[in-house]
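Quick one: structure below, then a few questions.
A single protein chain has been removed from this complex, and every other one stays in its place.
Right, chain A next:
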Amino acid sequence: MAVFPWHSRNRNYKAEFASCRLEAVPLEFGDYHPLKPITVTESKTKKVSRKGSTSSTSSSSSSSVVDPLSSVLDGTDPLSMFAASADPASLVATTDNSRKKRDRDDNSIVGSDFEPWASKRGEILARYTTTEKLSINLFMGSEKGKAGTAISAMSEKVRTRLEELDDFEEGSQKELLNLTQQDYVNRIEELNQSLKDAWASDQKVKALKIVIQCSKLLSDTSVIQFYPSKFVLITDILDTFGKLVYERIFSMCMDNHSILPDHFSPENVNDTAKETCLNWFFKIASIRELIPRFYVEASILKCNKFLSKTGISECLPRLTCMVRGIGDPLVSVYARAYLCRVGMEVAPHLKESLNKNFFDFLLTFKQIHSDTVQNQLVLQGVELPSYLPLYSPAMDWIFQCISYHAPEALLTEMMERCKKLANNALLLNSVMSAFRAEFIATRSMDFIGMIKECDESGFPKHLLFRSLGLNLALANPPESDRLQILNEAWKVITKLKNPQDYVNCAEVWVEYTCKHFTKREVNTVLADVIKHMTPDRAFEDSYPQLQSIIKKVIAHFHDFSVLFSVEKFLPFLDMFQKESVRVEVCKCIMEVFIKHQQEPTKDPVILNALLHICKTMHDSVNALTLEDEKRMLAYLINGFIKMSVNRLAMETRKVMKGNHSRKTAAFVRACVAYCFITIPSLVGIFTRLNLYLHSGQVALANQCLSQADAFFKAAISLVPEVPKMINIDGKLRPSESFLLEFLCNFFSTLLIVPDHPEHGVLFLVRELLNVIQDYTWEDNSDEKIRIYTCVLHLLSAMSQETYLYHVDKVDSNDSLYGGDSKFLAENNKLCETVMAQILEHLKTLAKDEALKRQSSLGLSFFNSILAHGDLRSNRLNQLSVNLWHLAQRHGCADTRTMVKTLEYIKKRSKHPDMGHLTDLALRLPLQTRT
């Protein structure tokens, strides 16, 4: 194929711009807009009342469309309605015809504002641990050989007989001694599994035995500090059991494929199901020991629904009374907690039983300080201050259940009752943990007074202050008390000797301080923490708490200039000496910075600190770092660069009105250099490419020419590394379109980049072309040619006398070469090469399956020539005619496009200097499709 010389059309950008500009037409906003919020008109009420009818009264105008969701919510939201009438007295007043509805509501009383047990579980398991050895003692089936048989008044004969009756399988006794805590947890999990297995294989009796034996473990208080966790583990099993039994009986109620509704009444339950259910209750009622009998019955409390309407409301008070028989106060309070838990789940409206549990507990409160308990503590070597907190999870739970939506009067009464008892620190703590934060916050000064009066040897004071602090983080105390509260509390906190106790307390109070006070107070608090945590490197054991302190501080101080002016903030950061933690903290800070820093910053203090933080993150990356972690870090650093460094440079430029002094120039160069060394650490290839380009533009804008060159060169050398497929949101996608986008962007920038005096003409463009040439493009893809077309556009723009745009204070090639003929010749030579490539490619597309592509590519090339080429040149003219024919040759062209194009040419030919287009138009025939 012949080589076609390129002649760029001379452009007068200014004139073109003026002619292209649209006339400003005042826009009128009509009333109708499809995205306008739907206005609900009164027709809605009509529609609701005429539920049955199909005719709609609201079809008149589009603005009165009834939103189906809001119409459902109209007025009668069951939850909010219930909340409004939380007073039990008003509930009783509801009439019979609304009973059905009320029944339904009852179970939905517990809303999302009730913290569920599930969220307490993990906390308890993490907090109540032991290093002592544990044991599990299981007697499956028989009580043969049990050492303490003398306790039971059974005669030998009877026992043997009962054994025979009970021995459904071989009576196995298992005693597992010397278990570590983890072993214990595993064993319990195994039991949970074998319960499910036994159930699945229809061994109901075995399942019951497992549950009985497990709940028996709850009467064992050896290794008492583990008891709360044991409770959690074992009640998990009980929950499983309760669910299995309920579901089994429920499934028995299904006859003829009709499923019992969720809110069924006992009349709908068939006799077989009732009998089975009754059997369970009989079986459980005959369990000899109190504690397993209590727990197992409580676990299937819900099953009472199958038997009678009042079953649950009769059962709950009885079980509540039954707990009175449990002598050990710790075992007893956990039993109550379990009952409240089940009660809350099954019948949250039965508040009286909850209250009764609380008041019964107060009656037995003195037991905690009884001789029996004291002796046990001495035996186990447990001190009172570590014994008392064992009660907290159970008490907190009971208190929480009672105080949920409880009237203020009840809370006040409960508090008064607690106040009257001796050694009430434990109670105070649970009151603070469970009651509404607002209730506590308004009485903060009272509580501080009460806490101060508490006995030093009993419940630890730091826990009390911690609980108070937690409330104050959620609710605000009266304005006038705020400072006094902080002072009083901190006076005690700062005296705590044990750094662990101290930091647990301080962590909570930091939130209060940040919320209500200025940086001065926060600074004081941080200083105090540093003072306490530095000796003996105490901070090493408290990284999570210290981390949480930082998180709280940065959550409240979004303004980084204020944050970094808190003097002790950076020294505080220095306490994070373990690298992983340090990086975590840095990440948090950067996240907040990226999220909240709206304005570009140029505060050197902030930037210096953040640079330091980024450096820490950057340094943490090593060969073992996970891919995700790297991406996260990259994102953060990336954000910082985008946010600050480049902006910073631009800001500096703005400040100096574009005329850099020596000092600012050096600074900008430093910023640019920082970007240059940081970018390679990023993972995403397009992130890197775009950032190189972006940074290059910034460098150019700041007259850092060699730096800009470096960026562009780096970008060019990175292009060959772009993989064919990239991962976007977890899916592999071809990368070519992204590359095309990037390169077009790149070309636009290259227009104004002046040539380096020591390199050849247009060296960046050449290099880029080489890279594009060598890049392995997808087979059957025309992207390369599209890019070449773009290059052609670039080169045409470059050959203009004055370029379309410029960077202030940077001389681009137009002023450097001043339309020098040698430059133009070089430019045109490049164009020829590129055109040859395009034509070559078009030729390869002359196959059947590619004809369509050939046509569209040809037309696009035609358009490029039309737009950028000087068609007064004969050969170019001829080429365009050829292309026109090519596009139409195989009937692949879209006739309408061709017609439009021709019309456009004719229109253009009427412009001055464009007369030659008239001839061209005559040579372009339109092909009618046959």
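We adopt the following convention: a residue touches a chain if its C-beta (ideal position, glycine included) is under 8 Å from a C-beta of that chain, and two chains touch if they have at least 3 such contacts; residues count from 1.
By our rule, contacts and distances are computed from a predicted model.
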The complex has one chain missing from view, so what does its UniProt entry call it, picking from "Histidine-containing phosphotransfer protein 1", "Small ribosomal subunit protein uS9m", "cAMP regulated phosphoprotein 19" or "VPS26 endosomal protein sorting factor C"? "VPS26 endosomal protein sorting factor C"
With the full complex in mind, choose from A:Asp328, A:Glu584 or A:Glu736 the residue touching the hidden chain. A:Asp328
Who touches the missing chain here, A:Ser286, A:Thr776 or A:Thr844? A:Ser286
In the full complex, which residues of chain A touch the absent chain? 150-155, 157-158, 161, 219, 281-282, 285-286, 288-291, 293, 318, 321-322, 324-328, 331, 360, 363-364, 366-367, 370-372
